[in-house]
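Below is one structure, written out as structure tokens; the observations come after it.
Omission of a single protein chain aside, the complex is shown with its protein chains in their original locations.
Up next, subunit A:
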Amino acid sequence: MNRQSLDNPSDPSLSRVDGAVKVTGKATYSAEYAIPGLLHAVLVTSTIAKGSITAIDSHEAEAVPGVLAVISHVNAMTIPGWPPKKQPAERVPPGTAFRVFYDSLIYFDGQPVAMVVAATHEQAVHAASLVHVTYQQEPHRTHFEKNIAHSGIPLNVQRSKNSPFQDYERGDAAALRNADVRIEAEYTIPTQHHQPLEPHAIIAVWEADDKLTVYDKNQGVKSAQGQLAQAFKLPRENVQVVATYIGGAFGSGIRVWPHTMAAVMAAKQLKRPLKLVLGREQMFTSVGYRPYTKQKISIGAAKDGRLAGIVHEGTGQTSMYEEHLERTVLASRALYACPHVATRYRLLPLDVNTPTWMRGPGDATGMFALESAMDELAYALKTDPLELRLKNFAESDPERNLPWSAKALRECYELGAEKIGWKNRLPEPRSVKRNGMLLGYGMASSLYGFHRHPSKARAAMQADGSVIVQSATMDIGPGTGTAMTRIASKVLGVNAKKVRFDLGHSALPDAPGQNGSSTIPSVGSAVHVACEALKSKLVALAGEMPEGLKSGGQVVVRNGRIFSSQDDKEGISYADILKYHRLNELEVTEESKSGAERDQYSMYSFGCHFVEVEVNPLTGEVRVTRVVTCADVGAIINYKTARSQSIGGVVGGIGMALMEHSEMDHRFGRYVTTDFASYHIPVHADVPPIEVYYVDKPDVQANPIGSKGLGEIAIVGVAAAIANAVFHATGKRVRELPITPDKLI
């Protein structure tokens, strides 16, 4: 049992292809493009949670030297794709994306109400502080617990019979009622924000009246292009979106947010290129968040540990104007072989901005509850938490009644248990001390559905034998370009240094945005098939040459050459093939997408986390001292960057478990933890050695490269594993994140 993929010394994985430009400051991020005549914009945001603007006094602001305009609903241009304004203004029904500077209505605290545009950033900031807004305030609802009575079945779900968020039930509810052992508990996660270190930023440039270029931090250039084209009623190709380098996003860049529309609108109105960078405090109300969610789980088992039933209910918050739905309760249907499972999902609309997907969306939330409950059940059964999971291991998907395309979760469990030394763990909580600290071990499973979207890639052999591969995919951090370079380098048999991979530009071949752990499965497949097609073309061209390939059979590619067989010592170089055919470039564009296999198999990425914690018995401080994380995502494309991605997910999970908490003062409906002094994310001292292991066995059903997504399962389950370890260390079960000292002393 040692199937983990450590890097292979004879074929080492690539270092980040963009590493050098990033650490030397040469990578250009969205706010860093030097555009002549660039104006600077700063947003003014609402200080009430609900009501309407009665007046905007911008005289003082306009008098500041350098100020060109103060834009608000009073004077903003009409966005062609938006419906005509109503007089008087009317609140929109749920399901309407927020329209910036559209009317006088306030839907949430922190809503953009005006934007100051000036020659310099400093002038704009100063002037923004001089815009005086008066409101007619209305009573607001922001407090989740106090308004839970207003929650209900999402309208989206009511309208769609096939929605996965419909109430679900299988098996006989009596099984749970009659179970030998039953646990019922509530779990709460507070609102948490992505807060990537790079704030969201955009530079909008109208090259002509009907031609727009935006340098925008986002996770999907193609979808941003489509949405902007639609809003401004432009042909798609007249809009270009550039996002080559992104300083983290974690989901905050999946949508086109109001500030992007505001910048594009103002640039058009002023006929000048314009830059808008969100302030850190504005990041709390501008680009979504992981929603406050309350869950209840009833779970029961027979004395022998076989699950009798799981009832998983979850309610998440959303805004008054949109419904954001998450997979919160869905994992409970698929993870364990359990005869009776029921799930219910509800939304609670509040006077807040709309939440959005944040790394491991829904599943990170739901698995905190499910995997905590499994741990509680294990203690109630006096059985080992890992034993309990193995006893209820699902050999096929119990929800869809389909075989898994591949599932090496059992290997993950074994690997993790071995590496952390699980068998030496004493079962009794609060029974072991090390250097005066309470020592605890916990574990949790992880899973995330397989997402593969149609993707295109262009592969082009150059006259000098180098290769350019292109796709409008993104890199928000995982190392997309590095992984794609490795795929191209392997398929074509060229040194990775001779491969250039272009991404993050809407003019490139169609690709999905970077979300839902879909990039490697989707774009990796497209790059693979494009390079295979290019290789075939090259082989055919080589065959036409006088000194061409002798055999028509299987060729071998290596070092930028094609060989007719393993015994062929000479081969033909790619450069010679192009030269002979007088080609400057030989290119193909291919598309790759799922087929019938999606109906024949259930596809997931799986994993597990084992955690060691120390808890100070006097102060309640928790320190994670060791993490072993194991994943089955099929084939690992590039070990080094995959490992970094797993580490990043675990660090996010440590933040979720121990510190991240956006606190609102509900008297004002306003967040008060709007800086990094009060919104804590892990610092280096919070991050212990993290050991990463992969089963690295291709999932041949999934796609041509046998590889599934890794980004989400890296975080899903981490918070539960830590909470379980804290219970083991202290005997205290914390069901409300984050686990701060006050909850343990």
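Here is the rule we go by: a residue touches a chain if its C-beta (ideal position, glycine included) is under 8 Å from a C-beta of that chain, and two chains touch if they have at least 3 such contacts; residues count from 1.
Throughout what follows, contacts and distances are computed from a predicted model.
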Report the protein name recorded by UniProt for the chain absent from the figure; options are "Fluoride-specific ion channel FluC", "ABC transporter permease", "Ion-translocating oxidoreductase complex subunit E" or "Xanthine dehydrogenase YagS FAD-binding subunit". "Xanthine dehydrogenase YagS FAD-binding subunit"
Could you tell which one of A:Leu6, A:Ala63, A:Ala173 or A:Val672 touches the chain left off the display? A:Val672
Footprint of the hidden chain on subunit A, which residues? 47, 122, 125-126, 129, 281, 436, 616, 618-621, 623, 658-659, 663-665, 667-668, 670, 672-675, 677-678, 680, 682-686, 740-742, 745
